[in-house]
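Note that this complex is displayed minus one protein chain, with the remaining chains in position.
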Amino acid sequence: MVRLKFFIELKYEIVGQPTDFIFNVHAAQTACQSLVSENLWISQPVTCALFTDPGLGNRYIRLRAEPGELSLRYDATVDIQHHLAAPDRVREIPIAELPTETLAYIYPSRYCQSDRLSQLANAEFGALPPGYWRVRAIADWVHRRTKFASGSSNAMTWAVDTVIDHVGVCRDFAHLMIALCRALNIPARFATSIDYGSDPAFGPTDFHAIVEVFMGDRWYLFDPSGMALPMGLIRIGTGRDAADVSFATIFGNVRSFQPVIGVEGIEDSANGIILPHACVDASSTDSGVSGR
Amino acid sequence: MVRLKFFIELKYEIVGQPTDFIFNVHAAQTACQSLVSENLWISQPVTCALFTDPGLGNRYIRLRAEPGELSLRYDATVDIQHHLAAPDRVREIPIAELPTETLAYIYPSRYCQSDRLSQLANAEFGALPPGYWRVRAIADWVHRRTKFASGSSNAMTWAVDTVIDHVGVCRDFAHLMIALCRALNIPARFATSIDYGSDPAFGPTDFHAIVEVFMGDRWYLFDPSGMALPMGLIRIGTGRDAADVSFATIFGNVRSFQPVIGVEGIEDSANGIILPHACVDASSTDSGVSGR
Amino acid sequence: MVRLKFFIELKYEIVGQPTDFIFNVHAAQTACQSLVSENLWISQPVTCALFTDPGLGNRYIRLRAEPGELSLRYDATVDIQHHLAAPDRVREIPIAELPTETLAYIYPSRYCQSDRLSQLANAEFGALPPGYWRVRAIADWVHRRTKFASGSSNAMTWAVDTVIDHVGVCRDFAHLMIALCRALNIPARFATSIDYGSDPAFGPTDFHAIVEVFMGDRWYLFDPSGMALPMGLIRIGTGRDAADVSFATIFGNVRSFQPVIGVEGIEDSANGIILPHACVDASSTDSGVSGR
Partner (left out) sequence: MVRLKFFIELKYEIVGQPTDFIFNVHAAQTACQSLVSENLWISQPVTCALFTDPGLGNRYIRLRAEPGELSLRYDATVDIQHHLAAPDRVREIPIAELPTETLAYIYPSRYCQSDRLSQLANAEFGALPPGYWRVRAIADWVHRRTKFASGSSNAMTWAVDTVIDHVGVCRDFAHLMIALCRALNIPARFATSIDYGSDPAFGPTDFHAIVEVFMGDRWYLFDPSGMALPMGLIRIGTGRDAADVSFATIFGNVRSFQPVIGVEGIEDSANGIILPHACVDASSTDSGVSGR
């Protein structure tokens, strides 16, 4: 088991009139990820509604802030029990056997227009034997042909742009991998996370976008940007693509500051709590069935 | 109350190898729409799994068909009790008060890239007073500037194309209206239906795409194509856009024939069952809360 | 007659290896615009080939610069004799009568995809009587619905984006107006200029993109961004769209600094030389026939 402690600090300057926010910064509660403790602090004395998506375990808060500064700090300690599996044993599931809840993740979405990439996906990956290694080949292909560059994409950039432009940030890597998986009828979804142990070459700790692919009986983690240790990921939100799980959806005219995020690993070998480390196994933190 | 009876006949020629299908042709069961009777007949002796989306009430069947012909016939009689409301009393709901389940419908999706149409929506409709009449103005704007023409769009066409091209079929009208509503933070979703009483000038009865907009405490029906009587609509599926509620999602190489669809109204004034008719009230068949 | 004096200073830092440049900064020589004097100074001792497009009068220099700093300063004094015409007398020319040299300007180009905007152009302007006032209506429509905002577009932005986004810089205004004219079979082209007398609210003097439309027997000037006085424009280059007349096309890895540009009007009433001023007449500086 892995125990990670992190904090997220967000800051905004609200101009003119009260503004609604929906935040998705809370650690998700899934079958494999549980909370040891958490704290939320908001600089304005607002009422703040917390709600949890029953299917996905995403936790949102919604609030209306007054003009002026709004700061939010959330910290939490979570325990993560990864489900590890030998790659050779992780199989793709035929359409006929897919759990009903996973079907929404084979359809195209705003940023993952899988219908448009069907020819490409089949030309590149259609002949590979189905299973974990095929999905890994997709992740590697995206990683290899796409250059990571901050500021190289924007809120309009979708998977087709990333195919053409060969450049992006982590969400673009994720969107492209998801679109390719769906084009092959493999359910794939987008997850936001905080990652412990990422390469400092990529800059200070930030929100990190990754991919979850349904194989066998659960959602397996992939990081096509190659920045993170899968075992060091703390799941925040999951959805069809970035449109669903923005860490902050803001309904008004607001100046945003750069988030400040920190994360540390806690080791307690006496209790079987170890630090995240690289491993070759397929790794999952979500069975896809809430509460399990 | 309205009582409608309809049938849907689908036919395919499957080539080469067994092929998976997901059909969404069953009448939805919502708070306002209930089944009097239904029958499903499939030409091949296949196992056929029926599942219902717990949130939306969509009913799907999934099956694997063998090479050769596959025919499906579904017929049903449904009772629809429309919730009618005086337009002046139907208000838009501010973000802070929207039910959690409706939030997914303010985000952009595959065909409804509302993020892209934000400037347009605000320029055209931002100054109108919020409420039913503003949403009606959006429907009318889409109707007025878009020409209906069979075959004028395809499976790649999204709302931005329809803005530019000024032409489309019913799903394009729906996608554009949905995108504009979402751009104004009004939850809007896509629904497929069978419509009784549509103008015969539009050809034989077919699946018809319409829009549901959340206002007050429920989803109100709009038909920006202007073809249908809202009271004559039988709800099949609802989702973010057409990607979610295709009447047939086919995973293989198949020849498709034109669907044959028929619908009739049943009048039984002794029991308060009337035929659909035009009315100025806002009309809803879904409270947005399953089972109610 | 108007006499204008201007200078352009460009600066680059060339990294690594020798780099080719094509500059288009010289004042064009047309039937209506003639040179009083000009000077060109380049910081590196390079061979510099000057060539003039025989059809358009655009003047280019091409050079290969060594690593290190490259500065260029061009100044010139030009006399401009505007051809003015009463708007009511400026007619659109039917296809059958258009001069051969103008036909290339009714076809779509990189940034002006007129084929895509045909429906829009006809819906908005198809019913107006042909002639100067229709073209003026197009310019006004573009001006009215598009917000000027520095940095709001990039080198990929084309006319369809500007229709959707309602925002742009002067080249976007020009591209949209050109595309709409071509969609109505009116030849229209892109011109770069230095403008005397622009509203200081738009910032320091810069290159300015405008539109030339062929009507009657010549190309008339339009500024859909509404920033400039048509009489204060000095023509640099003209082409199908911005792809043809970039002030600097750079074939390598270079750091570019902001251009510094200055312009002044010279008054000499004894010799009939006046300052540019607003006027209601249609204004042209190019007969479309080189040397005349």
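The first chain written gets the first letter, and so on, giving A, B and C; residue counts start at 1 in each chain.
The definition used in the following text is that a contact is a pair of C-beta atoms (placed from the backbone, for glycine too) under 8 Å apart; a residue touches a chain by one contact, two chains touch by 3 or more.
Note that this is a predicted model, so its numbers are computed, not measured.
Across the whole complex, the hidden chain's contacts among the shown chains comprise A, C.
Residue A:166 is the one among A:89, A:166 or A:277 that touches the chain not shown. When the omitted chain is restored, the residue from C:15, C:35 or C:95 that touches it is C:95.
The chain omitted from view is touched by exactly one of A:81, A:119 or A:258, namely A:119.
Note on the undisplayed chain: of the listed residues C:195, C:244 or C:286, the one touching it is C:244. Touch with the hidden chain on the side of chain C covers residues 20, 22, 51, 53, 60, 62-64, 94-96, 100, 103-104, 107-110, 113, 115-116, 155-156, 185, 240, 243-244, 251. Along chain A, the points of touch with the absent chain fall at residues 116-117, 119-120, 123, 145, 160, 163-167.
We adopt the following convention: only the chains that are shown with their structure count from here on.
Between the chains A-B lie more C-beta contact pairs than between any other two chains.
Centre-to-centre spacing of chain A and chain C amounts to 47 Å, using the average Cα coordinate of each chain.
Between the CA-based centres of chain A and chain B the separation comes to 31 Å, rounded to the whole angstrom. Touching of two or more other chains is recorded for no residue of chain A.
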